[in-house]
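Here the complex is missing one protein chain, while the rest keep their positions.
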Amino acid sequence: VPSGLRYDTVTFLSDYGTADEFVGVVHSVIRSITPELTVLDLTHEISPHDVRAGSLVLARSAQYLCPGIVLAVVDPGVGTDRRPVAVEVGEGASVLVGPDNGLLAPAVGMVGGATRAVVLDRPEHHLPSPGDTFAGRDLFAPVVAALAQGLDLHDVGTPIDPAALQPAMVPLSREEDGNVVAQILWIDRFGNAQLNVGPEEVEQLGERVRLRFGGTMPTTRSAAVARTFADVGSGQVGLVVDSYGLLAVAMDRRSAATELGLSEDDPVTIEPIADDEPEATRSVTSSVSIGTRPPEAQP
Amino acid sequence: VPSGLRYDTVTFLSDYGTADEFVGVVHSVIRSITPELTVLDLTHEISPHDVRAGSLVLARSAQYLCPGIVLAVVDPGVGTDRRPVAVEVGEGASVLVGPDNGLLAPAVGMVGGATRAVVLDRPEHHLPSPGDTFAGRDLFAPVVAALAQGLDLHDVGTPIDPAALQPAMVPLSREEDGNVVAQILWIDRFGNAQLNVGPEEVEQLGERVRLRFGGTMPTTRSAAVARTFADVGSGQVGLVVDSYGLLAVAMDRRSAATELGLSEDDPVTIEPIADDEPEATRSVTSSVSIGTRPPEAQP
Partner (left out) sequence: VPSGLRYDTVTFLSDYGTADEFVGVVHSVIRSITPELTVLDLTHEISPHDVRAGSLVLARSAQYLCPGIVLAVVDPGVGTDRRPVAVEVGEGASVLVGPDNGLLAPAVGMVGGATRAVVLDRPEHHLPSPGDTFAGRDLFAPVVAALAQGLDLHDVGTPIDPAALQPAMVPLSREEDGNVVAQILWIDRFGNAQLNVGPEEVEQLGERVRLRFGGTMPTTRSAAVARTFADVGSGQVGLVVDSYGLLAVAMDRRSAATELGLSEDDPVTIEPIADDEPEATRSVTSSVSIGTRPPEAQP
């Protein structure tokens, strides 16, 4: 780390969008205080107030983030008694800063849990502010800059029990009558719908499965697990093992979400297809078995 | 400032959007000439040609920006006789660079006025260009890079009287028949509608006021001044003191702009509510008095 900083990278996520100046002003405040600090934007297009979506982005990204500070602001309760916190993980390897509303919890869990936590209640480390609605600028940005410079967690806040932090609300899949009942965690730009299910959970259902979608457009489709979008087959629906190791409902070069009317949070049931079902309902996807690809096939 | 630069930070605002390569190319041209210079993006999603919206973003941000160069390009008259200018403020603490069309004026005013100004009429400091439509790349970027390296304003342009710069057109609120006639300056991502009115201007109207909206969907609502969005009360309309110290028409976790059909520039009249009006028209908002919050309530 250059320049004698304690942390040299801030990874910044919010629901601020980029049409207003919010993100740029936070960058500017941080740079005004600690010019050597680099701020990377993870995304700022979390839907307004969607704490759950923000927490899932952090959890998916956690293992790929630079060590340093994570600043996350999706904060519908800004200015109220929800607590602004800093959470240390890995004995100080990184610090997550944001509101204590469940946003940080899944990422904290992904990297081994919190070692210390404080409530950011020291106004001498905040900017004087004309209003109480922009904590990113007035409270979180100066605290992040101070932590990067080497202030200890206990310099910027009052210790709290990490176990008392707001827990995450990540839905778990479950087995029911031999089926797997899943939920759509995330629909990405390409229309792939990530489920809260890994490939190992559906192995016992056989090579082909039936997907029962329970959103606004109830329908069923047969699908096979596939390694790439191209393997799904034109016009077919597949369960692609995505870049986080979870199954995503996907189509080749088309948006599965649009074609099937899927939304985040929708339930999806994964069912076995009986051997005696007519062939017509079976998938014509060229299925690919997981785990049997030889290493030399790596692109 | 490292590397012997005169200025080490450029804050960049435009109406270029981010779908095209305009912003990236300006970054690249600046870095090609002056690699040590850091460029922060304020926003590039000003509506095409909306000089007024761009000028308001700059004015709101001015006091939070890193000292250095501000590059602002919202330039419907690109290539015509509107003048490209550089405006020095604070005896050289910062320089604002952009077209002389009113875009820079409110920010210049916010930081104490111009100390010097030049028209950027020295083609030897510009890129040779195949057309006259991309002044950000061909004229402003290389001038910004040259100023950062230490060239004086007078090296890159011909002095003009700062008083002759295009003035801003910021609408002022006014009193009329005991009411305050305001205008919507800005609607942010969350649907809050900032007015050109501070809390002190409505104090004499009483704790509750009537808002009369004059846009495409004329309607009235009662409202109270509130400190946070949560204080507005579910389903109610409030006047929240926003992060710039102005009143914003807001709702808790909902878009006031969508619910009330508000647009930027719409007039809003703030009226007292008579004591003998039936209670039903009174606000049920839990009102919070401004200025009486003890310091220890700071979140």
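Labels A and B are assigned to the chains in the order they are written; within every chain, residues are numbered from 1.
As a convention for this text, a residue touches a chain if its C-beta (ideal position, glycine included) is under 8 Å from a C-beta of that chain, and two chains touch if they have at least 3 such contacts.
The structure displayed is predicted, hence computed values, not measured ones.
*Asks:* For the chain left out of this view, which of A:25, A:181 or A:241 touches it?
*Replies:* Residue touching the absent chain, from the options given: A:241.
*Asks:* Pick out which of B:5, B:25 or B:273 touches the chain that's been left out of the picture.
*Replies:* Only one of B:5, B:25 or B:273 touches the chain omitted from view, namely B:25.
*Asks:* In the complete assembly, which of B:16, B:64 or B:244 touches the absent chain?
*Replies:* Per the contact definition at the top, the residue touching the missing chain is B:16.
*Asks:* Please output the residues of chain B touching the missing chain, sorted low to high.
*Replies:* Against the missing chain, chain B presents residues 15-25, 27-29, 31-32, 35, 48-49, 76-84, 121, 123, 126, 129-135, 137-139.
*Asks:* With the missing chain put back, which residues of chain A would touch it? List them for me.
*Replies:* Chain A touches the chain not shown through residues 8-9, 11, 13, 18, 38, 40-45, 57, 60-61, 64-67, 188-190, 227-231, 240-245, 253, 255, 295, 298-299.
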